[in-house]
Structures are given as structure tokens and as C-alpha cells.
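Here it is: the structure, laid out below.
Note that one protein chain is taken out, while the other chains of the complex remain in position.
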Amino acid sequence: MKVRILVSFKDSVLDPQGQTVTNALHTMGYDAVMNVRQGKVFDLDLEGVTRKEAEALVPEIAHRVLANPIIEKFDWEILKVR
Amino acid sequence: MKVRILVSFKDSVLDPQGQTVTNALHTMGYDAVMNVRQGKVFDLDLEGVTRKEAEALVPEIAHRVLANPIIEKFDWEILKVR
Amino acid sequence: MKFGVVQFPGSNCDFDAFHALRNVMKRPTVMLWHKDHDLQGVDCVVLPGGFAYGDYLRVGAIARFSPLMQEVRTFARGGGRVLGICNGFQVLLELGLLPGAMLRNKDLKFLCQHVHIRVEDAKTDFTRAARKGQVLRIPIAHFDGNYYAPARTLRDIERNGQVVFRYCEADGTVTAEANVNGSMGNIAGIRNTEGNVLGLMPHPERASEALLGSEDGRTIFESLILSLERRKPARRPAAGKAARHD
Partner (left out) sequence: MIDKALLDQHNLTEDEYRLIVELIGKEPNLTELGIFSVMWSEHCGYKSSRVHLKKLPTEGSRVVQGPGENAGILDIGDGQVVVFKIESHNHPSYIEPYQGAATGVGGILRDIFTMGARPIAVLDSLRFGPPDDPKNRSVMEGVVSGIAGYGNSIGVPTVGGEVYFDPCYALNPLVNVFCLGLADKDKIFYAKAEGAGNKVLYVGAKTGRDGIHGATMASAEFGKETEHKRPNVQVGDPFREKLLVEACLEVMDRGIIVGIQDMGAAGLTCSTMEMAAKGGMGIVVDLDKVPQREIGMTPYEILLSESQERMLLVAAPEKVAAVQAIFAKWDLDAPVIGEVIEGGRARISFKGEVVVDVPVDAVVNLCPAYNRPIVAPAPPPPAPDLDVLPLPADLGDVFLKILASPTIADKQWVFRQYDHMVQVNTVFLPGADAAVLRIKGSKKALAMTLDGNGLYTRLDPRTGARIAVAEACRNLACVGARPIGVTNCLNFGNPEKPEVMGQFEQAVTGIAEACRTFAIPVTGGNVSFYNDTEGLSIHPTPVLGIVGIIKDIRKAVRPGFRAAGDTVVLIGESLEELGGTEYLKTFHGLEAGAPPAIDLEQEKLNQEFLLDSIEAGLIRSAHDLSEGGLAVALAECAFHGQGQVGCAIDLDDAGRDDALLFGESQSRIVVTCRRANVAGLLKGAVAAGVPAKAIGRTGGTAILVRRSGREILHVPVDEAFHAWKDSLPAFFKVRT
């Protein structure tokens, strides 16, 4: 199974990279871009796991390892069940 | 409009960060995880842009600025048209 | 002759390069501001180390769009000498003046230490004060110095002899252990095909005074000065070779 986890700063937390990218795009004339937030994406290959198990496992991994819940939030989805 | 751009290494490029995460997960006993690849996600707020315009603008920004085509590929989607 | 050191927001070895060129090598040197369009008539542009734009997004990615860099591109295409040190090298890669890209160091750690590099080509404008095969001891300080190029590009670079420096042991042997950041082919520095643009990860400006532990970095500055000053017809009447760049 392929799953995708997106980790990004909580909305109330400063995102210096996103802010700097926004400014750079403005300097380059891309004025339609109001705001950019930058995060991380993790694509995981899981094996021998049912959808049900994935629903427990993936959030656990995201919470414990991939994101620091104090400043980050995460989202996830199944890309392919195979 | 909200769009999301995912930037990740081309398959031919080694992803040491993903590799490190994989190893860390194995050390912690998450053996169902066969492989992890790590990338970046950019969430953009666009204003005053039609869907058509976005379809030209977003790949341009991704190609010129957000990804380095020598090592990276990108993917994008519209999250919300409003 | 005159050097120009480019200042991007976030550059932090700009004054170090300036100090090495002006106070140690004693050559006229000016600072060039990234928002300007004016290269102030310099003969050599130095892109210093640091964290231009915080290295956010990707190393060198945002800096390459600076107004001044468009001038630097034209300058380089016209044969002007451009030296990119560390972050400056990364900017040159992003700008496309040099081939390839940088990945994170293989251990995913920032590395600050002295390394040995072997001069692969002593005929360039950046190495003519050195001997081929000479080993230089110069520090590195970077997080993203793991040089990468697609297979075909790498083959071309090697075939054209564009690799100017390789990480090596103290005795000059090129080993996997000496390759601290995991670069392809132990590459520490490359030039463009024309030979007027060079990028390297080690910091020659940090190895230009005996007090700081090594003077090996001076070789690179001395080479540049040699090649630039020889261009002057007054000094070297038979300026046939240099004329190519004018």
C-alpha cells in the first residue's frame, strides 16, 4: 500500500521558508500569489497491512516520528491499495 | 484559489532523508514500512486568477522556482477554487 | 585589476572574501549589492559563502533571481571570471552557469572541518599557481555539498576535464573516506567548458593566512591574479591568449 503524509506548521506558527518564498515570488512579479506555506511530504510503501491497520499505524507514525505535534500538524491519505 | 504543489526527487536521485526516516522507523519496530521518500509541499493562495490562468501559472512557478528540474519533479492540484 | 564580492541577503562570508582579497592579497576589491545592476567594472566576480535567503526553498535557488545575477550571467558569457565559493557555487549551479546540482551531505549533517583537495587541472585561470596533483588543505562548512549530476552530464564533465578539485587524502589519493559529503566522483570544484567560471565547496578565504592554520587557499586567489594581470598588454606584450576573453 502507498500512503502519503503531509506535515506542515500549524497555522499559528511562523513559516519562515514559506514567507521568504512568497516575498521572492512577489519580487519576480508573481503578484497573484498571496501567500505560500511550505511543508514536508512523506510517501510510504507499506507491506502486509490492511486498510484498517493502516488507519491506526499511519497516524501513529506521523504523530510520533514525522511531525512534532507542538508546532506541526499532519494530514494523510492512501494513494494506492494495490 | 488554493493550489498545492508537491516537489520530490526524481526516482533516479538518491533520497538520503527518506532513507534515514526509513531506518529510524525500522529501529522503532515499524517493519511494515518498506520505504519512505521525502519531498516538499507548497500550498499557494492565488488571487484574481482563473482556472485556465492557474493552469499556465502554477507549472511555470513550479518549474522556474520551486523545483530544480535537474534533480526534482513536481505535481500539482487545485485544492479549492472558491 | 579589481575584484567584486557579491552581497546577497544572508551572505555571511562576504566580508571574509573581501578581507582575503583586499587585506591579504592586497588587490582592489569592492562590494556588489544584489539589487544593483552595476558590476562597477570589476575583472572578477566572487560569489561568497553563506546562506543567501536563508537557504530557504533550496540552496542558491532564490539568490539566482537577483537583478545583479542577470548582469553576472552576461559578464560570464562574455568571458569574465566568476568564482563561486560554497553558497556561491550553489548559486552558480542554480543559475545554470555550471552543470549539476547539490544534495544534502550524505550524513545529513552540516560539516565544518579541514579537508584535502587535489588539483586536477593546473592550467585553469583559478589554478595556474598550483601544480597538477597538488594537495590543498582548505576548510569546508556546508550542509549541501553533495555534488550530483545526471549520468550523461557527469560523463561530459569528466570528459571535458571540467573537474578542477577532488576530495582526497592528505597524500592525494582519492578515496571514499575522503569524500566527506558523498559527492559524485569526489567532486569538490568544477569549471564551465570555457574555463572562466569556477565553483568549489571549500573556502579558500579561510585558508589564506598562516595564523588561521593554512595558506593553501591563496593559491586560488594568486592564480586568478596571475591570469588577470597578465592580460594587461603592458605587462605581457604577447597577450594573444588573453585576448580571447576580451
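Think of it as A, B and C in the order they're written, each chain with its own count starting at 1.
One rule holds for everything that comes next: contacts are C-beta pairs under 8 Å (C-beta built on N, C-alpha and C of every residue); 3 or more make two chains touch, one makes a residue touch a chain.
Please read all numbers here as calculations on a predicted model, not as lab measurements.
Colleague: Kindly state which of the options C:Y56, C:F89 or C:F221 is in contact with the chain not pictured.
Modeller: Spelled out, the listed residue whose C-beta touches the missing chain is C:Y56.
Colleague: Kindly note down the residues of subunit C that lie in touch with the hidden chain.
Modeller: 9-10, 12-13, 15-16, 19-20, 23, 49-51, 53-56, 107, 109-113, 139, 141, 143, 203, 205-206, 208-209, 211-213
Colleague: Using the touch rule from the top, list residues of subunit A that touch the missing partner.
Modeller: Those residues of subunit A that touch the unshown chain are 9, 11-16, 19-20, 23, 68-71.
FYI, only the chains that are shown with their structure count from here on.
Colleague: What whole-number Å value describes the gap between the mean CA coordinates of subunit A and subunit B?
Modeller: About 9 Å separates the centre of subunit A from that of subunit B.
Colleague: Which positions in subunit C are in touch with at least two other chains?
Modeller: 57, 62, 65
Colleague: Indicate the residues of subunit B shared as contacts by at least two other chains.
Modeller: In subunit B, the residues touching two or more other chains are 65-66.
Colleague: State the interface residues of subunit B toward subunit A in the complex, per the touch definition above.
Modeller: Touching subunit A from subunit B are residues 6, 8, 18, 21, 24-25, 28, 30, 32-49, 53, 57, 61, 65-66.
Colleague: Of all residues in subunit A, which touch subunit C in the complex?
Modeller: The touching residues are 16-17, 20-21, 24, 27-28, 38.
Colleague: Once bound in the complex, which stretches of subunit C touch subunit B?
Modeller: Going by the criterion above, the answer is residues 57-58, 61-62, 65, 94, 100-101, 103-104, 106, 108, 146, 148-150, 182.
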